[in-house]
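The complex appears here minus one protein chain, its other protein chains still in place.
For subunit A:
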Amino acid sequence: MCFIPSDCPGTASEQAGKTSSCDGCPNQKACASGATKAPDPAIAEIGAKMATVKHIILVLSGKGGVGKSTFSAHLAHALASDNTKEVALLDVDICGPSIPRIMGLEGEQVHQSGSGWSPVYVDDNLAVMSIGFLLSSPDDAVIWRGPKKNGMIKQFLRDVDWGELDYLIVDTPPGTSDEHLSIVQYLSSTHIDGAVIITTPQEVSLQDVRKEIRFCQKVKLPIIGVVENMSGFVCPSCKNTSQIFPPTSGGAEKMCLDLDLPLLGKVPLDPRIARSCDEGKSFLNEVPDSPAAKVYLNIVQSIKDYCSNRVTEDQSST
């Protein structure tokens, strides 16, 4: 018989495995033995590796299918359009790695060298890493429990030869679980500039996104702002707007007002976005005059400004 532990004391706490809440938890023995309290040496190693990365941006949601990977990919493309910047995109969605397809890199493989794994390059200044590159077939399923997923994420951060980067963008799966805890934990001895939270207008999305925001607050991850995706559809034929995903509770705008968070932009639905993603092309290049493209570029600018302001603040406080 097992209880649902009402409050896990935390695997790193003095009480780990020892409180009454721990009884029945599958981790109890491991925690009580002290094995979970020793700091993972990988955290320091990753900290050292990330010393050559100027800005780390997480793309989160909580809700699936709102456009995290689409946004991450296009953020990467937009930042890399400045040839003087080195940009990398890390896909930590272990079960559903969409980034290879969206970046037009399906079928690419990862190579090992003396300095670690080489990421796959889209352009000279745009590198990508995903478990998708380690799978030999598009039908391969990654049926892994949490610990194995965490191990992969650790390797991605520690063993990939990222080199010097201006921006590292991390695309995440939906939820608030192993992948999210691991990314925050493994990056704990380096800085994360912040998280961009993606949502769609409906309450069904926002209710999950609020949980993600709570997660960010819990782990002290700064939030750069919120992007409302799929925000209205303009019919290409009659030009009328339909709210396919209706903002019945006020959409991201109201949520941002309530939670005092910046709304970075509202991206409308455009069928050409899905097509570009399926074809592995950047819709910012394919359809630059789309209203969606314009909103994206404004959002990217806000993110760049946030990152450079953060640098200025750090410099003035030292």
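By definition in this document, contacts are C-beta pairs under 8 Å (C-beta built on N, C-alpha and C of every residue); 3 or more make two chains touch, one makes a residue touch a chain; residues count from 1.
As a working rule, contacts and distances are computed from a predicted model.
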TODO: Assign the chain not included in the display its UniProt protein name, restricting the answer to "Serine/threonine-protein phosphatase with EF-hands", "Translation machinery-associated protein 20", "Cytosolic Fe-S cluster assembly factor nubp2 isoform X2" or "DNA topoisomerase 6 subunit A".
DONE: "Cytosolic Fe-S cluster assembly factor nubp2 isoform X2"
TODO: Among A:T52, A:S177, A:N298 or A:T312, single out the residue that touches the unshown chain.
DONE: A:S177
Open item on the list: Please identify which residue in A:P26, A:P41 or A:G114 touches the non-displayed chain.
Closed with: A:P26
- [ ] Against the chain that's been left off, what residues of subunit A make contact? List them.
- [x] 1-6, 8, 24-27, 62-66, 69, 94-96, 98, 101-102, 138-147, 149, 173-178, 180-181, 200, 202-204, 207-208, 210-212, 214-215, 218, 233, 235-238, 240, 242-246, 248-249, 269, 271, 274-275, 277-278
